[in-house]
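Up next, chain A:
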Amino acid sequence: MIAKLVWKDIRENFINTLIFTGLILAMTIYGLVKNFKDVRSLAVLPILIVAFSFIMVLGYAIYRGFSSLKREKDRNTLEFLLSLPVDGREIVTSKFLAFFTEVLFLSLCITLFSHIPLFYMLITKAIGKAEFISAVKTITYIAFNFFLLALFLFIVFQFYEILVLSLKTKNFFVNAILFFVYLYLLSELIAIFKKVFGFLPDQAPILHTIWGETFTIMGGTNYQGLAAGALAGVVLIVSGIILFNKRVEV
Partner candidate 1 sequence: MSEVIKVANLYKKYGTVIALQNVTLGIKKGEIVGICGPNGSGKSTFLRILTGIVKPTRGYVEVLGGFVSKKVKKNIAYVSENDVFYKWMKIEELLVFLKSFYTDMDVERAKELLRKEGLDLDKKVGELSKGNRQRLKVIMAISRSPEVILLDEPFSGIDMLSRERILNLLKEFLIGGERTALISTHFVEGLEEIFSRVIFFKEGSVVLDENCEELREKYGKSVKAMYFDVFGGLS
Partner candidate 2 sequence: MKKPNFDPNLPIYLQIMNFVKKLIVRGILKPGDKIPSVRDMALFLGVNPNTVQKAYEELEREGTIFTKRGQGNFVNEDENIIKRIKETMVKELVERYRKELEELGISKKEIFDLLKEMLE
């Protein structure tokens, strides 16, 4: 009953999600109010909102990925979950799906809120329709990539958490070393996957800002990178499930 588990997780984290949304909204309004006279500042605002918000979201993704199971363990509810007629597949994927839902909601909010300054500029005729549309495209595209990155980070850290729970290492330094080894191996794996996807166009999506500047997203991530990341994500989830079923206990 994955749905039940997902819903439970969403309810558990409901307050956090709300707080986040509130913060981002507050940031937006503050930025808008402070800068509504200066067009140049306003133009930067959407990017700033997206950047700051998503940095928070990425941090949240890491926190959730790493702590979702650990929190259950600390509160003895992991014992409850393990006694239920559910397997690791349901537990691991439900945690991911719950986070997916929340981060989707947050991403939509961020995208929406960052459009507010653009709307304002459009209405006050500070920018034209074409510029508006191009800016909207840019913002949405950036937000989408951050959304994917958040998902990826969650998966990466969730697997690490399962690893730690399985190995039952309590020593901080051992876990830290384990973490770096893990990241290294993961990056090697992604490099291999990139080669696998070598048939994809070797180009990064290019964006235009409202000032007519172009830049590549995420330090040059190209289609190969994105596909490799997706595959790595799937591999990590599946491995996480297998590891969970085999070794996680209370």
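Note that contacts are C-beta pairs under 8 Å (C-beta built on N, C-alpha and C of every residue); 3 or more make two chains touch, one makes a residue touch a chain; residues count from 1.
Quick note on selection: all candidates are chains of the complex that A comes from, given by their letters.
Nothing here was measured: the structure is a model prediction, and the numbers come from that model.
A.B. asks: Please find, within this complex, the candidate from 1 or 2 that touches chain A.
C.D. replies: 1
A.B. asks: Taking the complex as given, what residues does chain A use to touch candidate 1?
C.D. replies: 1, 4, 8, 11-12, 75-77, 79-80, 82-87, 168, 247, 249-250
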